[in-house]
Each structure stands twice: as C-alpha cells, then as structure tokens.
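One structure, as structure tokens, below. Some questions next.
Removed from the display is one protein chain of the complex; every other protein chain stays in position.
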Amino acid sequence: MQGPLIDTLARQGITRRTFLKYCATLASMMALPPAAGRAMAEAMAAARRPSVIWLPFQECTGCTESITRSHSPTLEGMIFDMISLDYQETLMAAAGHQAEEARHAAMKDNAGKYLLVVDGSIPLGLDGAYSCIGGRSNVDILKEAAEGAAAIVAMGSCASFGGIPKANPNPTGAVSVSDIIKDKPIVNIPGCPPIPVVMTGVLAHYLTFGSLPELDEKGRPKAFFGETIHDRCYRRPFYDQGKFAKTFDDEGARQGWCLFELGCKGPVTYNACATVKWNGGTSWPVESGHGCLGCSEPDFWDAGGFYKALSVPADPLKIAAAAAVAGAVAGVAVSFANRAKKNTAKQTHEPITVDDLEK
Amino acid sequence: MNELQFLTWVRGPGLDIAVGIFLLGVLWRLFEIYSLGRKKDLAAPRQRSGASGLHTVFRRSLAPPGMLKRSPVSYIGGYIFHIGLAIVVFGFAPHILLIKNLTGLSWPGLPSQFIDLAAVVTMAAMVVVLVDRITKPAKRFLSTFEDWFTWAVTFLPVLTGWMAVQHLLLPYTTMLALHILSVEILLVVLPFTKLFHAFTLFGSRWYNGRVNAHKGVPV
Amino acid sequence: MSASLEKGIHALKEVIDAPIASYFESCVHCGLCAEACLFYTETGDPKYTPIHKVEPLRRVYEQEYTLLGRLKKAVGLSKPVTDAELDQWQELVYDSCTMCGRCSLVCPVGNDIVYMIRKFREGMAVSGHVPDGIRSATKRTVEIGGPMGLKWPAVANVLRKAEESTGLTIPVDKEGSDYLVLLSSMEIVNYPEYIEALAKIFHKAGISFTLASDAFEATNAGIQIGNSDLAKVIVSRIVDAAERLKVKYVLSPECGHAYMAIRWEGPNLIGRPFGFEVVHVLELLDELRQKGVLKMKDKLKDPLILHDPCQIVRRGGVLQAPEPLIQQVAENYIPIADKQKWNWCCGGGGGASAIHTEEAEALRAKVFRIKKRQLEEAGVNTMVTFCANCRITIEEGLDHYEMNTKLLGLTELLAEHMED
Partner (left out) sequence: MSLDAIPIHVINPPPGEPGLTGNAPPLLRELSELVKRLLASGETSAIDLSALPLTPADLDWLRERLGEGEINVTLQANGESTLNETACSGIWWVTHHNEQGAVTSQFIEVAFVPELVKAHPQDVQIGQEYLELLISDL
C-alpha cells in the first residue's frame, strides 16, 4: 500500500500520460507555471502517501458528496489514491469503537505529519454538547486532532467560516476551525459545497512542494479565490451593457442577460465557479439561470436575501416613514416657534424716529 | 466584522438610518426655512408674474453673459461635475435598481464603460474645482471648514464607487461597502450643510424670479 | 431713545423671511457674486464679495430661526453678533455696496443678494452702524423735507426762474391734474434744466400737471439708510399730497432710488396699494414718443454711450424706454456690452454718494474705473444717463481721472432737441 503513487494508479488503469495531463491542467488551474505541472507529476508519482484524517463535525455531508461524486472519478478520485485516508466516517468501512481506534492509531503513528481535513462547523454552546462523536464533543476532538497535525484543511463554508449553522441566531454557538485553532497552518476551502478541484489542488500542492499554496487574507488559496464570480462571469458583458433579467422568466432571462437584479452575489463572491464550473465542467449556477448565492463568503446566509440585488437595501425604508413623520413634526414645531418669535418681534416693534439713529 | 457583514450592515441598518435621517432632515429643514413666509408685495406689478419664478429656475442654470469668461472654471467645472454626478447617480444600472426599489421608478441604464468615463471626468472636474477654490481669492476667502468637508463628502462616493468597479486598492466587497457608507454619510450631512442647496436652490431661484418679475425684470 | 445692538437684532428678527432663509441655505460659497460686483472687480479685495457683506445677517438668521443654530449658540459653537462686528461691517454694507443688484442677477443658486442687503440695513440702521453722511441726509429729509435741507421757498424760486426762461406756467398744488411731478433735491440744486425740460414737454403734449408745495421731494433717504419707519414717514408725504390733489399719476423724477422708493417700496411701506399710478419720467417720455408727440428738430451728432441707472433699469424695471429715447435724439448711440439690466453701477448708489469719508471717496474713485473703461472701450467722449445721483457720482469720477467726457441727462437732452 505504501509504494509510489504511480504504481497504484497504473494498477487502476490510469496511464502516466493521463496523470501528466491531469497535473498540467491542475497546475494551470492553480495559476502555477507550466513547468510546475511536470514537477507535480513527478513529485506525486513518487510520493509516499501522507496520512489524512478527515473529521466531520456539524455538517450535512455535502462536502464529502462534492468530493466523492465528482464527475470524473478517475481524476478527482485519484486524490484518494494519493493519500492514506485513515479516518473518514462516511467512507470508512469501520464503525463505532473500531473507527475511533483507527483514528487514534493514525494520529499516533503519524504524529506531526498527518493532514487534518475538517468539514462542518464546531458548536461551542452548552460546552459543545450539540455535536458529539463517541461521547466527546467536536471541539475536544478537533483540539486533540489538531495537536499533531502538520496542517489543517477546512473543507466547506461551515469549517471555514461557520456556514449555515452559524447563521442567525446561531443556536448552537457554531464557529469555524480557525476560531478555535490558532497555532497551525489552516487552508480554508469555502463553498457550499466547495469545488472538488480546489481540494485536489491543495493536496497536490502539499504533496509536491511540501507546503500549502499561497493564501489570501481569509486563508483561501489565491489561485482559486483570487477573483470574483462577477469578474470571470460569461454574462459580464451584459452587466456592462446594462442588460438585466428582471424576472426568472422574462425575455432577458431567456436571452441569458445578467442576473444582478435578481440578487446575484457574484460581484462580492470570490470563487472559481465561473471558470472551473461544476459537474465536470458541464455548467454552474449562473449558467443554469440562477444568480450566485455567495455561498463561499462568510455569513452568506445573513447577507440580506438571495433575491435582493446587491445595490438594493436589505430592508428598504424600514424607518423611512417614521423618520419622515418625525421630520415633518420637528419642522412644523420649529415653524410654529419661529413664527411666534417673528410675530413677537413684530408686535414689540417700537417705531423708530430720527433720534434713534444716533448711538 | 468581516467585509460581507460590513456590506450587509451598510445596505441594511446603515442605509435605513441614513435614509431616515435624510428624510427627517429634509422635511424639517424645508419646514423651518419656508414657513418663515414673506410679505405680499403691495406695489402694483408691472406685469403679471406668471411663470417667471419657474423661468428663473431654468434660466439660472445657464451662465449669464460675460460670466463664463470671468470665471470659466466655476462654470465649466461646475457643469461637468454636476452633470457628471447626475449621469453616474441616475445612469448606472445598480443605482437605478436602488431607486426602483425605493420609489418604484425605473429607466434604462447607460453602458458601464460610459459611466466609468463619466466618473473619471467628474472626479477630475471636482479636483479642478477644488484647486480653483484654493487659488481664487474670493472663493478661498469665503471658504470655511464646511466647504472642504462637503467637497470631500461629495467626492468620496464617486471615488469609492469608481474604485469598487475598477477593483482598486481593496477587495470589491469592502470597497462597495465603503461606497455605500460614503453615500450614507452624504445623505446624513446633506440636509444640514450647504449641500442642502440641492433643495433650496429651486426656492431661491423662484423667489428671485418672482420678486423681480413683479418689477418687470427677467432675472 | 437711541440706537443699540438689541434694537438691531430685534429689527433683523422682524425682517428675516423665507426668501432670506432660502438664500442663505442655498449659498455654496462659489464666489461668483464677487465677479459681478464692481467693488470686487476693481479692487480684487475678497472682503467685497457680496454674500460676505451679509454674513452677520446670516448668523442672526441661523441663531434665531434654525434649530441647529440655536443649539450651536446654546453650546457656544456660534458666537452672537457683536457691536464691534457690525461696526466692521458698516463699510461693507454702506460704503462698498450701492445696492445695484448686479450680484442678484448672476448668483447661480438664485440668491437675491441685494434683497438681503436691504433687509440687513434695517438692523444696521437701528443698531447705530451707519455712515454719518447717510444719517444726516436721513435726518434732514425727515426733519426739513429733503436730503440737502432744501425748503419750499428755495424750490419756488427755482420754479419761478424756470417759468421765466420757458415762458410757461408751472402749476403748484393744483387739484385734479393728471400728474403730480416730483423732483429730487439734486435736480433742483444741480440740474434745474430738468424742470424746464419737463415743463416744455408737458406743455407740448398737453398734459396737465402740478407740483405739491408739501411734497416736492422724491428722494427717500429712509430706504438708503435702511429704516422702514422713517422711509414710511417720507413716502407718506407724497401719498398724502397725491391723494389730496386727486392726481391720476405721480411722476417720479429721473433719480434712481427715488423711483425705487415711491414706485416699489412705497405701497409696502404704507401697507396698502396706491390709488394712483407711479410713472417714471422716461416711461412717460417713451409713451409720448410712441404717440408721436415727442418730435426732434435735430439730433446730437456726438457718438455716445448710455449709462443705465441701476435702480431705474435693473431694479426698477424700466427696461425698454431708454434705448428708443436715446435713439430718438442721438445719431451715434453706441450700445455697450453691459447695458440695460447688465449695466455696471456708477459706484455712488444706495446712499454711497452721501458718504464723504476719505476712504469712501477713494473707494468710489477706484471703482469708477469700470465706467472709465466702458467709455474708453467705446471710444466716445459723451455719456448720457438719467439719474441725478449717477450724474453727480460720474462727474466726480470724471474729475478725478481728469477726463474731458461730456455727461448729459436724457430728459434735458430730449427737451433741448425737441421741436418747438
């Protein structure tokens, strides 16, 4: 099981050229120079598979689905062949105490070297009682597992930023991995779910260069999160021309015009959907006629409504009527005071004679 | 507070508060100013005033004879930045959407490349007008803190809006939030500074037009 | 009883109205009014910027009639207007403002700045911040009857002389006449030819007229100093006389501010519309011209330009009459660029010519350069105008610059060239 990766791949009928081609494309997606594709292929082909422990917390398993159901299992699935996935509740055959033992064994055997992948947020409410595995709270497990990890990958928006569990009013006190773990390198791969190739890209980078890729200030790989959906959107020319779909079934929608007015969050969402697309490059939300929800941004759930355009107030004129009335009342009150003052001045007018001109 | 929360705040509660203060201020100030009233002119009019007030409202938008030459920067710079602001505010599709959402009125937007150009030209004109204020003796003499402040408050929304669209300096989300915030500041200070001329100018021109038309002088 | 700051503020509180408020709120400090003011264009001193001249009025408005202003005053952010300040402003409000109203025409937000000056003077007058020259002129007008202290016997004397030289009768206190003719002291003293000219024209046109022995003076120093009570006393004399003599029309002399006082301020001062019409002499003359009564025997050949007095043309609305009249009598009338409502003031209006301090006179001489330039640009040696006060100011200016320009009064010019 611990031989060079290329042998494992070969056994599965994946040729070296297929692998090279895959690495070239991966390097291109990660905005690495073309030569890096070759380096990646060589490094990974020869790499010993690192131990990976995957901890699912307060999550919906969508992230796992995203990775495992990726359209070309031979390609994205390869990543699971590159690693030794020692613990993944959903995928592993073991269950119960057996599974927990496997995790402990992996942590012990690979102390300081394993990669920790987390999906789901971590509830802190009621001492973490909202989500427990084997009687232990998520936060305990995370802290323990993080201790010996070389690096942590926060998969999906929940692990990265708290995600839907953290949405108002956040009953479980959900937080992200980086809210708890401060002393380890953490890569955030937000998205609900995240794009599979980002995960593979990060792992490939780690395997090739032994380090995490360049991250932005939110801990996201710059290569994938460097630009907004809006910047790369194929409907962008319509935005620039001022052509907008006004409803989901009007002529503009049929013509494929910009979905800004229908609440698309593309302009404030950093992700690679517009270029990488989904389902093996078949399509992506905007292409299928729906605006971006902004799922890879922090607190996207509370960002003022999915169908409200960005330039539109979240709750228009909430206090406007009251303010207008208050203004009118204040104005009328001042008016009365002013008129009274002026009238008093007029009534107390003392006729002026020439003598009054002298000081 | 992350930038999306910041953005959410400025386009949520922030905007509510700003629009609220704006409406409150505008109504209050309008009452305060126009309730003072004026005496009826008892002198027999030379001619019926008719629509003279309205005429002046429009006529004053043009430079009087000779004045363009005397103060070209005031007029040309002033025209460019006022018209530029109008184009940017009322021609940019996202702005129209906001107005539509607030009032139900909408109209077709202008191409964003054109808006972009208008924003740059507007900012250039505003800078020129500022330099003019610093260098022209009468202008500098009249200038108080309020003049510099209101200039900045007017300039910032254009700058931040343009920078947001151009993806300069800060991520789009932050810039957009700053842009909306700067507009909110503008809304809040407008009723209480000289920026209120946006409203009272019509009254002032109208009064001037009426008072003088009564005497038979088109002003 | 005497003038005081309290009285001044009190007066301002009475006169501040919605237009004043609207104007102050509209001002964007663009400084364009300065470009329309000869005191700024000729000196380059920014303190002469028209809107700056009413700054204390703005403060009183803000502190008395705006909520924020009251708050600012309460917490000490806005200092109350002081006597020292008003004293400083006296020069700006009287010496360097002739109430010509040119600034009101250019203000891009539409501020009628001269309207504000007129109101501000109400406060300045009763707080005691007025130039001595205007104060004494006002006193003489109220106490004696005219700004120059002229009494009826002297006027009667002038009238007798005019009768002698024209051979026409000049009726006095004749009830039921069409016109009550008013004069200005300056005309009586400096330009008695005006009276002769008028007598000739009335005679020719067959219009009945009279003078009133108790209301011959048309000028009203009360509006120049800026006190409505005194202005009312002065204007009431004319109204009383006109009503007693049952005239249809009151004829305002050429004098600019006299026309302003009787035609536009008069009814507002006494608080009711007049039962008679006020006509400016040029309006009457133009009417006669249109009827064909005003025929010339010859025309003046000299090339000349016209000086439109502010209070008659720009502020009085006598826009159409002057040009046809001058064309009637002059062969070489040269219209200048800034004519009619765009004319430049002579520099002595609004009471300024009554201020005889050294500084005021030096300033008047300085700003007269604009008239000098107009003459030079037109390349003429003759200027015609129709306001006694403008004439005196312009004469002084011409003297100061030692120019040999001929200055003529329009009515006299017409009378001189009229068919016998």
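First chain written, first letter: the chains are A, B and C, and each begins at residue 1.
What we mean here is this: a residue touches a chain if its C-beta (ideal position, glycine included) is under 8 Å from a C-beta of that chain, and two chains touch if they have at least 3 such contacts.
Model, not experiment: these values are computed from the prediction.
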item	value
Visible chains that the absent chain touches, using the contact criterion stated earlier	A
Option from A:Pro171, A:Gly210, A:Pro237 or A:Pro351 whose C-beta touches the chain left out	A:Pro237
Residue ranges of chain A at the interface with the undisplayed chain	6, 15-18, 20-22, 24-25, 27-29, 31, 33-35, 38, 72, 74-75, 234-235, 237-238, 240-241, 253-256, 280-282, 287, 289
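Basically, only the chains that are shown with their structure count from here on.
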item	value
Chain whose Cα mean lies nearest the overall Cα mean	B
Centroid comparison with chain C (C-alpha atoms), farthest chain	A
Chain centre separation (chain B, chain C; CA means) in Å	38
Where chain A and chain C are represented by their mean Cα positions, the distance between them in whole Å	77
Touching two or more other chains - residues of chain B	28-29, 32, 35-37
Two or more partner chains touched - positions in chain C	16, 65-67
Chain A-touching residues of chain B, taken from the complex the two chains share	2, 4-5, 7-8, 11-12, 15-17, 19-32, 35-37, 93-95, 97-98, 101-102, 108-113, 167, 171-173, 176
Touching residues (chain side chain C, partner chain B) in the complex	16-23, 25-32, 34-36, 40, 44, 46-47, 49, 51-52, 65-68, 104-112, 115, 263-268, 271-274, 277-278, 314-317, 319, 337-338, 341-342
Complex interface listing, chain A residues touching chain B	218, 228, 230-231, 239-242, 244, 260-261, 267-268, 270, 294, 297-300, 302-304, 309-320, 322-324, 326-328, 330-332, 334-335, 338-339, 342
